[in-house]
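A protein chain is absent from this complex, but the other protein chains hold their places.
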Amino acid sequence: MKKIEYTKIKGQSIAYYGLLAGLGFMILLGLIATWYMEHNGHYVTGMTNHIVWGMPHVFAVFLIVAASGALNVASIASVFGKKIYDPLSRLSALLAIALLAGGLVVLLLDLGRPDRLIVAITTYNFKSIFAWNIILYTGFFAIVGAYIWMMMDHNMYKFKKKVGLAAFVWRLVLTTGTGSIFGFLVARSAYDAAIMAPMFIIMSFAFGLAIFLLVLMASYNWTGRELGDAVVARLRSLLGVFVAATLFLTAIYHLTNLYISQHHGVEAFILANGGIYTNLFWIGQVFLGGLLPLALIYAPSLKTSRNTLGVASALIIIGGLCQLYVIIIGGQAYPMEIFPGYEVSNTYFGAVSQYSPSLPEIMLGLSGVAVSLLLLIFAIKVLRFLPVSLSDSFADPHASK
Amino acid sequence: MTKRFLRISLILTGLILLFPLQGMADTPLPSISLPEGEGVKCVEPVDDIRRNHMNYLLHQRDKTVYEGIRTEKHSLANCIDCHVQPNEQGVVPAHDDKEHFCNACHEYAAVQIDCFGCHADRPQKFIKRNSQPHALQQQLNEVLMAKEMGAH
Partner (left out) sequence: MSDQINDSRRNFLSKAAIAGSITLAPGVLLHQTAHAKPDDQAVSSDTRWGMLIDTNKCAKSCTGCVDACNEEFDLIGSMPKSSEAQKTQYIRKVTLVEKQTKHETSLPMLCQHCESPPCVDVCPTGASFKRVDGIVLVDKHICIGCRYCMMACPYKARSFVHEAIENQTLSAPRGKGTVESCTMCVHRVDNGDIPACVEACTADNHNAMFFGDLNDPDSEISREMKKHGGKQIRADLNLNTGVRYQGL
């Protein structure tokens, strides 16, 4: 196997600066939205005392979940020794950091008091899963950062495998932590399930890889580098497995709930009569984000088409956002079971809560995506992340063990 | 040699630190109006309270919130009761007015106050409530105000 050569991208084209400016503009919009929300207070958003986490959290959780998933490619190479993924490791780790940063920015800027960030990072209640997550996120930056260093510094290369293993374990814990934010909420029928954590891990595999594939294909296409079919075919079938696994766990989650009569109400709400949430579940999450991408990935006639793979990845991302919307917002909209066996007169306790995301919330959420992408395209310009070529002769499957 | 150099630079640093007040001579010092009346004085010596009021308040805040200790001496409400009074036009300054006792210095020193997001910036007796206070409370307030007026 030949030695892999990495180079920075030139990043001097109008298109590059145009992309940079576009993303910068999106971030600016997000900052304006933040200022508007923080200056006035959250009454200008669609969020209420019922729907306390809204659109920003859908984006933030999506980005954070995808971040740990994006690291997967590197993990497969270093932890499981699949050599074909080796050249992709740097980009995989970079994408992981960038996505996490984007997600955290959104999460932070939606706080009621973002100016108290210093309180959040100096005062801990160790029983809180949120507090663990703050540590997990910071640790993730440190470990993945070190991992990139090990991969790039010739002298440190020998530690790469060990740090890679640490990063792999850390990312599993991190996604478990993110899933547990919801899984440990005993009071809410939609969330109270241990399966939330493994489900979030599988979701992260799918979302992270979908974003990785889009980033990989776009960067190779736009910089005129060669991306061989061998690599893409591998990633493609991996993506298929992850999407199928996400569907499987979703099914298990709902089947378990359907067995417990206490949860029949919320299941009926999500699966049958929840209006927007039911539509988002069946059309968005299951069809657009699950069945359709599977068909695109596995249909024999489309097997080599990069475009269909791109479309499938985009669909998985859309489906993922729908899934998180159903979990986060749908789970809050369904009335809490405070008085089992009773009909409740007070609409505060008894009725399904209404929520319509406001423009500033969406702008803030999208700006998180922009932060991730901006970090990414900036980093690949200043450091050597991308292999010069990923043609089949470089990444020949027969060369791997 | 090094020692001497160190000593000189220490002295110089000290001197430089003494100077800012003079350097800012063209920025007018904040003017604060102190409560008037015979024998009226702060809960601590003026030098001490100027330097340490934030510590007293912080300490009192945690004592009150966590331990339910509600002594008046170092409570924010006690500061406000004396120090925030209507001006000649009868207007009570708000916490972001230059005239407000706290804000006058804090704006000058460019130190943000984080109190008035949650705490009233004026004595309760100058606040007109939107809703009618509970009958007992109202009765209390009225008598209390009458009593205080009489005392002055």
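Every chain is named by a letter (A and B) in the order it is written, and numbering of its residues begins at 1.
Rule of thumb we're sticking to: contacts are C-beta pairs under 8 Å (C-beta built on N, C-alpha and C of every residue); 3 or more make two chains touch, one makes a residue touch a chain.
These numbers were taken from a predicted model, which means no experiment stands behind them.
A.B. asks: Out of A:Tyr17, A:Tyr124 or A:Phe248, which touches the unshown chain?
C.D. replies: Of all options in A:Tyr17, A:Tyr124 or A:Phe248, contact with the hidden chain holds for A:Tyr124.
A.B. asks: From the listed residues A:Gln12, A:Asn155, A:Ser301 or A:Asn346, report the one that touches the chain absent from this view.
C.D. replies: A:Asn346
A.B. asks: Of the residues in chain A, which ones touch the absent chain?
C.D. replies: Touching the chain left out of view, chain A contributes residues 38, 40-43, 47-50, 52-53, 111-114, 116-117, 119-120, 123-125, 127-131, 134, 181, 184-188, 332, 336-346, 348-349, 353-354.
A.B. asks: What residues on chain B make contact with the chain left out of this view?
C.D. replies: 37-41, 43, 61, 63, 65-72, 77, 82, 94, 114, 117-122, 124, 127, 129-137, 139-140, 143-144, 147-148, 151
Note that in this section only the chains that are shown with their structure count from here on.
A.B. asks: Measuring centre to centre with CA averages, how many angstrom lie between chain A and chain B?
C.D. replies: 48
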